[in-house]
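A protein chain is absent from this complex, but the other protein chains hold their places.
Just so it is clear, A, B and C label the chains in written order, and each chain counts residues from 1 on its own.
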Amino acid sequence: MTARPHKLINEPDNIVDEMLAGFCAAHNDIVRLEGDRLILRAQPKAAGKVGLVMGGGSGHEPAMLGWVGRGLLDVNIVGEIFTAPGPERILAGIRAADRGAGALLCVSHHEGDRLNAELALEFCELEGINNVDMVILYDDISSAPKGRENERRGTAGLFFVWKMLGAFCEGDADLAAAKALAEKVRDNTRSLAMSLSSCASPVSGEIMFEMAAGDMEIGMGLHGEIGRGRQKALSADATIDLMLPPILDDLPFRAGDETLVLLNNSGSLTLMELFILYRRVAFKLREAGIRVYKSWIGPYATTLETAGFALSLCRVDGQLKALWDAPANGAYMKQL
Amino acid sequence: MTARPHKLINEPDNIVDEMLAGFCAAHNDIVRLEGDRLILRAQPKAAGKVGLVMGGGSGHEPAMLGWVGRGLLDVNIVGEIFTAPGPERILAGIRAADRGAGALLCVSHHEGDRLNAELALEFCELEGINNVDMVILYDDISSAPKGRENERRGTAGLFFVWKMLGAFCEGDADLAAAKALAEKVRDNTRSLAMSLSSCASPVSGEIMFEMAAGDMEIGMGLHGEIGRGRQKALSADATIDLMLPPILDDLPFRAGDETLVLLNNSGSLTLMELFILYRRVAFKLREAGIRVYKSWIGPYATTLETAGFALSLCRVDGQLKALWDAPANGAYMKQL
Amino acid sequence: MMTVEATQLAAMMEAIARRVSSKRALLNRLDAALGDGDHGTNVSAAFAAALEEIAALDQPSPSDLWLTAAKAMMNRMGGASGALFGTLFFKGVAPLRGKDRLNKSDLEAALQAGLLGVKDRGQAEVGDKTMVDALEPAVIAFASAEDFAAGWGRAAAAARRGAVSTKALVARQGRAKYLGERASGHCDPGATTVALIFEAIDDWWKEARNLSSHKL
Partner (left out) sequence: MMTVEATQLAAMMEAIARRVSSKRALLNRLDAALGDGDHGTNVSAAFAAALEEIAALDQPSPSDLWLTAAKAMMNRMGGASGALFGTLFFKGVAPLRGKDRLNKSDLEAALQAGLLGVKDRGQAEVGDKTMVDALEPAVIAFASAEDFAAGWGRAAAAARRGAVSTKALVARQGRAKYLGERASGHCDPGATTVALIFEAIDDWWKEARNLSSHKL
């Protein structure tokens, strides 16, 4: 199907820089722009706490720049559209995040993000920066079978990691504890996405991937990477009935479990549709005896203007619930 | 241009009810559903404070249901898509909002909303409900010339009224003071919208209005009502340079003024584009000597999946800034 | 027929509901050009609801029927037209109160009161490109005829003429007023609905007469 032909931009080459200028101007109480596209907290975290760094491509706004702030991330290194930033810039981000207790480099698992993160850690070693570690995060069940979780991609469900890890690192945790907490959240999170339409690259104007009108793709990645295959688009309820069971079976989520739920808008789905979808999710979870602790519905990690959504669940215990409820103040993630 | 052909819904006739069921299930700590599509606060406001009621059509989510909550509205009466609810339902909303100090019925100015509100007030009189008044709200400069402000339509800029009036009515204001405050915010607010694409009715599947690819319409209403005319779509900066001056001239906003700024996503514009647009707004306001107190960028009052945005400015003084900064907790409007 | 009773009024209502429902897409299209594209959806939902609610009444009088229709319009049509079509019926309730069989002048009075109510509520006059452009001439034409049959025929023709006349007009009320010159070239959806209503009644009446003359 045709993507929107006209984008409200200026020079295609300036998209990322102009976007960052606008974002930081609008939210200068929360973030500031430094160096080569680093988004930092306006007020840095107190010294002696672990810094959280996350790099990634653009095109997913409000992720990740909307997640820098109190109770959340310390530094976001912004790449070109859908392109992980290179190692020198990641190194700069690590330096900016380190408040004396080291920095944890969080990597949403994609080949490019991982390779550049590995290079960056090698650069750290060359430069004698030792108090740094990296955690690879993934949640997308469509990208590798159970048992090979560490081959899976990072998608919208990392939402839960950012929030809880962010809260955790406001406390006195050390680097190893921070990494362990990130892995705990990751290992309790599962996601699956679907899409009804394509999007157009604002740089090239070209369609990112081909989709026929009236089709849907289950298992689409966060950059429009195709997933498990095409089929005719279904009703809201039938779509949830197709997507929820594999998510539940994968962890597995069991009767009596408590979960957080995210219904993430990939771009141009209406909130109306998301609420209708959520109704079915809530019904099916109740039927399965799984309790929903809190839910979030909206655009948190987009794929430009793609019409689609991701459903993510995270099993929580007392520790995670408390971390979830801790205050947060990012430009696009607020917890009272 | 073609709108998205497939919507993730079930029976078209059930859209609004299923949407409300999903919304309220996800946010049951903030809202509850009562009677004939009334959205109420989960914890009603303390007795003796003025209740705020707002009715309106669906299709603008998260408006208005996302604005019910502490520091915001008390009751939202939800209509069919783009259709104001009828007088009996408005009357039920007024009853639900009245906590002993009366209720203010807020009307976003459209023929249907106003006529039904007038009928509802007549019904109130018939039933001996006297402590109720109504305020007509408008902001869209494209819908009537200066000097005939009261013929203008209500659009995304009412955002400022909801927030500040909501904060005001958490205090001890009486009905007359509440109405005067709403009028003060309204009279300091100006908006102008534009659109690049159409949307499809989820009920009929039909395109709501015709738009050629590569065209834009300046002055489009919140329901896709066409505005000042079509022209070739421009760059982000050129679009702002076309839209901001008439907004500034209309109030007029002058050097030394302080304003709040809203860049509202009509649906499927990317946040990336909105940040690029905001960059120019910030630059132009600085050039004009107008100070930005706070800004909001995102989907607050949508027109289904339309690709477009509205730019709204509200001039503030000390009183309004304090009201703006007061805490708020609606499902889609949070102020820490 | 010199008089009509509630059962016949209910049958007329059914004819109207069928007609507007079959023209739902057309009415949405007209409203998409001038307003927000929902008029057909709203109108057909409201008449269907009116029919259902009337069917649920126990031995209703004509005024019960009128009141039920008024509430259905207000509550189920919503929007500007809900308030206005609601008022059209609502203001007709008083003139009908206490009557079981309506003669032509009873219906004239109900329609006239309704027309006044609509004009008062909406502040529209003929020429403003609203439903009033069809409603006012229809009510006048109905009154000018001797009997029901001629009255409905003239009303239907006058309403249609009025609806068609809105095509050339610039709107001065309703959502379309913001369009200025761009509104001309499209028929007003509300006026078109009024024409459909009177045409449906007229057709029903002709058919009912045929059926009864067959029986004779």
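FYI, contacts are C-beta pairs under 8 Å (C-beta built on N, C-alpha and C of every residue); 3 or more make two chains touch, one makes a residue touch a chain.
Here the structure is a predicted model, which means the values were calculated and not measured.
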What shown chains does the left-out chain touch? A
Looking beyond the chains shown, say which of A:G229, A:G256 or A:G318 touches the absent one. A:G229
Hidden partner chain, touching residue among A:K45, A:R95 or A:H110: A:H110
Of A:G66, A:G79, A:G102 or A:G330, the residue in touch with the unshown chain: A:G79
Please identify which residue in A:G22, A:P87, A:G102 or A:G267 touches the non-displayed chain. A:P87
For chain A, which positions touch the chain that isn't shown here? 57, 79-89, 110-112, 115-116, 118-119, 142-144, 153, 201, 203-204, 206-210, 221, 223-227, 229
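The criterion applied here is as follows: only the chains that are shown with their structure count from here on.
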Mind listing the chains that sit against chain A and also against chain C? B
Ranking chain pairs by contacts, what comes out on top? A-B
Measuring from the mean of all protein Cα atoms shown, which chain centre lies nearest? B
Per Cα centroids, the chain farthest from chain A: C
Report the inter-chain centroid distance for chain B and chain C in whole angstrom, where each centroid is the mean of the CA atoms. 33
